[in-house]
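Removed from the display is one protein chain of the complex; every other protein chain stays in position.
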């Protein structure tokens, strides 16, 4: 697949996210979508923090959920299949302190039924970047009804 | 611990959640806090949905994150310890369709360093209630600096 | 499904386990197989311990892996489908001390592609039974080639 071929897919994925009420409420940005990869990011603002001023765990989970699903969406045949989160596990490895939260998801294995994706979430404070969370997700491939 | 003893703890927990910007943004309700248990709920509105009209996976994760942490907070000595999510795993078992999402978290084991908590998330549509997600979480017990 | 209908299925499952070299090496016992449920157990002997005299974590994982798969196998149409572990998460909640390890797996949801199963592992010492591990597993339903 060339980058030219990939452009409409990236556009379709961005359009699907823009149609999510929750995506707009939280206000994340799709930084990059490439074959087998997706990066989402979110700037610090009071509405995405918890009581101690850290990014809320639910915000980290939201980035992981969307980034892993988008990464999986890049490796299915979207004319025939859709994707849906089956499950994931998330470890918070350091307090989510900083100006910006960046989540990069990478497909580890595209299976017939499930795509397994890992995600790493970093906090940026100025030039410094620090690992704050890691995740491992299984995204289900769903056959579209019209694909018969 | 009697229910009378427990009232100030439940009040302190509700106050901590009310101080979370993200908790207010998402708009969840603390339905119940009891020793070893917590129930949070959220009504359907466009801002908490994904593009197909289901509750967003990030919203489910947010409820699981907060409900498991609150349940763990009820079993530590809050004069000496605070709690922080270490990790959790979440399975989406059915599409999150319906009018209201209800997450109940129950402590399985209070350890010295970690409290292990399970959570079940149901969707309500009228009188019907359907299991939509299950989770298993490890919440860390953090010694307060002033506890020395 | 009546108990009479279920007997051949339980027998087929036991036969499949007996054909596993690793099942024989570890020496676990199938205590019970019922619709949506399975219980496996293992008595203490030096070969299943770690260096501090506790049951080895790998033994707990083996019981969880087999018990969750067997529980899932009871809810698929075995003429058309087989089952295979997709993933699981396991929390060790207390040291695995005692005479016997008992793992009970229960189906939470039978999906089209995945069956979600929880497992609880207890240690028995005389009459006492203590929770030592909890797990949450996704077992894949695999269409048999002959099912076309």
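In order of appearance the chains are A, B and C, and numbering begins at 1 in each one.
In this text, a contact is a pair of C-beta atoms (placed from the backbone, for glycine too) under 8 Å apart; a residue touches a chain by one contact, two chains touch by 3 or more.
Worth saying up front: this structure is predicted, and the values here are computed from it rather than measured.
Asker: Identify the residue among C:39, C:74, C:91 or C:141 that touches the chain left out of the display.
Answerer: Final answer for the missing-chain contact: C:91.
Asker: For the chain that got dropped from the picture, name the residues of chain B it touches.
Answerer: On the side of chain B, residues 86-87, 89, 113-114, 138, 140 touch the unshown chain.
Asker: Considering the whole complex rather than only what is displayed, give the residues of chain C touching the chain that is not shown.
Answerer: Contact residues on chain C toward the absent chain are 16-17, 19-26, 45-51, 56-59, 61-66, 69, 84-92.
Asker: So which bits of chain A touch the chain we can't see?
Answerer: That gives, for chain A, the contact residues 89, 91, 93-94, 108-109, 111, 116, 118, 131, 134-136, 138.
Please note the rule applied: only the chains that are shown with their structure count from here on.
Asker: By CA centroid distance, what chain is farthest from chain B?
Answerer: Centre of mass proxy via C-alpha means gives C as farthest from chain B.
Asker: Please compute the C-alpha centroid of chain A, do the same for chain B, then give the distance between them in whole Å.
Answerer: Centre separation, chain A to chain B: 23 Å.
Asker: From the mean C-alpha coordinate of chain A to that of chain C, what's the distance rounded to whole Å?
Answerer: Chain A and chain C have C-alpha centres separated by 33 Å.
Asker: Multi-chain contacts only, two chains or more: what residues does chain C have there?
Answerer: 89, 138
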